[in-house]
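What you see is the complex with one protein chain gone and the rest in place.
And now, chain A:
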């Protein structure tokens, strides 16, 4: 099982600091990393190795916690503990700050672009989720402040094709939001985790959502629209979400990140036990009760906690990871034979 994940290379992305998050650009040619050194670095390939093509060192006064590329690939958003979110415009290897989004009362924990490219979401320790609209002139406007969570919100992610937003929180829940008559509302709350939910990932179809938690489990939730065949009850016109699978006993410490490959459907996790794991759905599993098998388990993927895993959007099996040890690693995943 250890041969299913092969190391391609490592780079000391944020020396003497921790690397918190990674994001591949939509073309899959660049990887943005951010960290406790308050910097963002952009990595690209040169032959067989990964080199740093740009460094963004101004812009944030504290840790940069997450970065996200716009769907067009021309913009990068960065969320920081300094309570702001910066929007950077890419001009070849240069990045220029086009605007700074303010408003959160304290650390911004996550930022995500909607697939349309017109919406952005941010979340914070101030317990709120903000939805921003961006127009053709690069003007950003906050269109909604959602105060559904009762604690620190750790992560936000958009549905791959619908304008549906999901958030993960220190309050142990996952919440979903959609637009209703010019305002955004919370349309579902997913309960079940027994501790902080750190991250989320939709599957390629958007019918399922994976969540990972400090309770050392991964939960898979499935959407049941009103009038569904399985007879799952819905209130009103909103789909109901049910937990259809729980992966427990695989991780020995907090799971900080989860990534669902949009090309292959493989699920990767980043864990506080320094390991990276990959799960794949069993071929004939019942959609209402899917089963997943562990297909890769790499101990000591890093020398400290793994904070993030990110599948390359164009190259199947190419996975990037980063750690508290400040390093970024690149891996080739190959589904083991006979599965």
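FYI, a residue touches a chain if its C-beta (ideal position, glycine included) is under 8 Å from a C-beta of that chain, and two chains touch if they have at least 3 such contacts; residues count from 1.
Definition applied: contacts and distances are computed from a predicted model.
Undergrad: Given the options "Cytosolic iron-sulfur assembly component 2A", "tRNA (adenine(58)-N(1))-methyltransferase catalytic subunit TRMT61A", "Armadillo repeat-containing protein 8" or "superoxide dismutase", say which is the protein name UniProt records for the missing chain.
TA: Checked against "Cytosolic iron-sulfur assembly component 2A", "tRNA (adenine(58)-N(1))-methyltransferase catalytic subunit TRMT61A", "Armadillo repeat-containing protein 8" or "superoxide dismutase": the hidden chain maps to "Cytosolic iron-sulfur assembly component 2A".
Undergrad: Kindly state which of the options A:4, A:63 or A:122 is in contact with the chain not pictured.
TA: Of the listed residues, the one touching the omitted chain is A:63.
Undergrad: Just one of A:196, A:217 or A:269 touches the chain that is missing; which is it?
TA: A:196
Undergrad: Among A:90, A:104 or A:125, which residue is in contact with the omitted chain in the full complex?
TA: A:125
Undergrad: For chain A, which positions touch the chain that isn't shown here?
TA: Contact residues on chain A toward the absent chain are 18, 36, 62-63, 65, 81, 106-107, 109, 125, 152, 154, 170, 195-196, 214, 253, 272-273, 303, 305, 324.
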